[in-house]
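Every protein chain except one is present and positioned as in the full complex.
Think of it as A and B in the order they're written, each chain with its own count starting at 1.
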Amino acid sequence: MALQYISTAFATVFQPMNLLVMCLSTLAGLVMGMLPGLSATMAIALLTGLTYNFPTQTAIIALLSIYVGAISGGCQSAILLNIPGTPASAATALDGHPLAKQGRGGLAIFLATTSSFLGTFLSVIFVMTLTPVLTKLALKFTSWEFFLLSIFGILICGTITSTESQIKGWIAGILGLMVSMIGLDSVNTVARFSYGNVNMMSGIQLIPVMIGLFGFPEILKAFKLNNDEQVIPSSKFEAKEGFRLMGRNMVKVIRSAAIGVGVGIIPGVGEDTAGWLSYWATKSLSPEEEKKTFGSGNPRGVISVEAGNNACIGGAIIPVLSLAVPGSAPAAVLLAAFYMHGYRPGPLLMTESPSFLYNVCIYIAIASFCTWLLALVLSKGTVKILGIPKKYLMPIIYTLCVIGSYLINYNMFDVKVMFVFGIFGTLLTSLHFPAAPFLLGVILGPMCDSNLRRALNLSDGSLAPLVQRPICIFFLVLIVVMILAQLGVFKKLMGKKA
Amino acid sequence: MKKILTTVMVLALVAMCAFAQAAQEEVYPNKNINLTVPYGAGGTTDLTARALANAMGEKLGVTINVINTPGAGGSAGTLNVQNAKNDGYSLLANGMLAFCTMPINGYTDKTFREWDIWIATYAPNVIVVPANSPFNTIQDLIEAIRQNPGQITAGTAGIGSGGHFGAEVIKSIAGADYKHITYNGGAAAFTATLSGEVQFCPQLLAEYKDAIIGGQVKALCTLSDEDITIAEGITIPSIKDFYPEAAKFLPMGEVTGILVPKGLPESYLEKLDEAFAVAVKDKAFLDFCESKSFSVNVYDRQHSQEFMENFASKACWLMYDAGAVTISPADYGINRL
Partner (left out) sequence: MDRNTKDFVFSFALAALGAYFAIEGFSIYKRVAGPPFKIEKLSLSPGFLPFVLGILLVFFSVLLFISTMKGEKDFGTAFVERWKVVGKWFADASRNKEYYFTIGAVVIMFIYSYLLLSVLPFWAASLVFLVGIFLYLKAGVWWKSIIVAVAAVVLTVVIFKYCFNAALP
């Protein structure tokens, strides 16, 4: 039965019209992913309207392709410019950009793209085989688990990205959480920190913060009086080396993919968190001497992040199909599109339209292959961007940032937010505070706040469930171990200096 | 010198073009329209809005972009539209329950009377419990609430959501309070019910139809004024079958439509009237409503105000009498019927 569906799906994809649509959508997704500020969510949203009148299967192919393309595309600007194209790629820049500066940008892109392809592909296998099981697991996550997950994510990010002391990373995370408190709170709609300004009351949008935080410092680097620029040699793919590295690291790819799928299933946590968790897993599980090389161009860093954030696509689709609940923000828009085309994702999907699951899986798998090819082709061109004089490039990038910020809500306020956070980001970087935990704080803040309050409401203010529920205990143990490890190091430092 | 000359020329060129653009004839609509949905993507209001947007956009000849601005029980997006420039390119799609209770929740001073409204669908509330819940009938649930006031947890999509109203109806009948657990939207409330985090959920039938048929939740009753058959052999009784005194609240449920603050030129409004009339007859829209068990319940701009007087009064006084709000509807001229 399943085989029949799979072969029908293959046949559908390879119709010329659909193939063409797939290539175009993937291309559009890659481009939108690359442009800082245009996220996967926006890409799907824009395309939903366009494809409304397409024949159903073509529309689904288009939407899935643009999703895959957008998540994969973000790595290119992260590697080449140190400005993540989408929040999902924020972690790619950590090791990707140093690689680019060493003249190995082509290799980095090759690794990132291949890992993205493998990550998506593996996640599809998970979807096809394990959807019912994984859905049950997702349902075990209630408010307490969500709260701990958000804390965990921020702690990890803080730990990974601080080069000197973890304190700075955690402070950045706290600052990010504080920013997310601005606006009307989601449980009681009380205005917090909005000073009567209507725009502030709807909170600070994520994308302008990301663009400002990461983009501004890079843009400002170009604004120097002197004219001497280090010309970075534009690099080839080093495909042989790339394949060799991929082969050696297959275990890490699979592990990152598993983490990505896991994160994707959990409704509300998306590709960005998946990237960070995969990175952290690889870094923590690598031998001591290697740990120090993460952050200065370790290819494993790039591989894990991209495998993880792309695997999240499959993971996010699982709850969409089985529960009609989106696993991440882009998946939410995808869900709306599915409804519009007459499908009923959710508990009845397998009885009403059982072929849909297989269709979606095959489409994603082939789209990921398509993305791989197109991304590599595109990057031959994008790598040349490294060669453009920064003084021309950066202002143009800034205009793109403005567009990106504006397109979220068609509101000029977001552009101003981007500017403000840009200044703030420059401040943070010059003080050697990592910007990534800040971003994660802004992303996970609402989840952290509303789940904590909800959980406390359910337990009448008691913290007891934290130590009673199995998944919570798991997280707590991880968090405590991590903090102790850091403080242990810290104490050693104090001991040595004194 | 050359630099200055060039800069001046460029600026002059730019200024000319800017003026040229402004001087063009304004035909409505001549660019894309933004439809704000004050909830997350994939929820009932969002999907209804998208279906309407597609059909209306086709008639008007432009794309209607759906922008999700969730937060604060629907007020974040609503306030955005209320405070934006009213040039006809900024519309709102909302559920009327949440919308008409905004003044008594203290979010705004404006009432529904200051908006032009087109109403499209009606979605009744349904009371569901997780599949393994000890409650099998609505009487079980209400008895439990009476015995344990303030303890039985209800999950809703937020304060002022359709679910909140459903819960308040239950509270009135039981004569005792429930414990309100709010989630960020219908989807989150849905997963919470499935996972058993809350003991019952009074949200909208549209969200739970498939889960009821699939057996993941049990439906105890609906707040529509008739029994509803959602599938072969599955009929959900109306609550008035068990508690006749509930009839005065029925039909309770979310009514969704498109809104725009009053003040647009009549020509714009007529275009919107036309587009809306076509949209509610559009096949894709009707199929969509059918699949979700929405009733297509159309009130055009002229008749919606009358409907809203009735509806808002029922909804606002329900909230006030239940003690969920302290601002009296009478302060805004909304009187008891």
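Quick note on the criterion: contacts are C-beta pairs under 8 Å (C-beta built on N, C-alpha and C of every residue); 3 or more make two chains touch, one makes a residue touch a chain.
This one's a predicted model, so the numbers in the text were calculated from it and none came from an experiment.
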item	value
Which residue of A:E145, A:E306 or A:D449 touches the chain not shown here	A:D449
Residue touching the undisplayed chain, where the options are A:V190, A:A239, A:L373 or A:V477	A:V190
Chain A residues that touch the omitted chain in the full complex	28, 31-32, 46, 49-50, 165, 167-168, 170-171, 174-175, 177-178, 181, 185, 187-188, 190, 192-193, 220, 222-225, 227, 389, 391-392, 395-396, 398-400, 402-403, 406-407, 410, 412, 415-416, 418-419, 423, 430-432, 448-449, 452-453, 456-457, 461, 494, 497-498
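Quick note on the criterion: only the chains that are shown with their structure count from here on.
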item	value
Distance from the mean Cα position of chain B to that of chain A, given in whole angstrom	31
Chain A-touching residues of chain B, taken from the complex the two chains share	34, 40-42, 46-47, 50-51, 54, 57, 63-69, 71-73, 75-77, 79-80, 83, 105, 107, 153, 158-159, 179, 181-184, 187-188, 190-192, 194-195, 197, 210-211, 213-216, 284, 287-288, 291
Touch list for chain A against partner chain B, complex	45, 48-49, 52, 138-143, 183-189, 198, 201-203, 267-268, 319, 323-326, 329, 332-333, 335-336, 339-340, 342, 344, 346-348, 351, 409-411, 446, 450, 454, 457-458
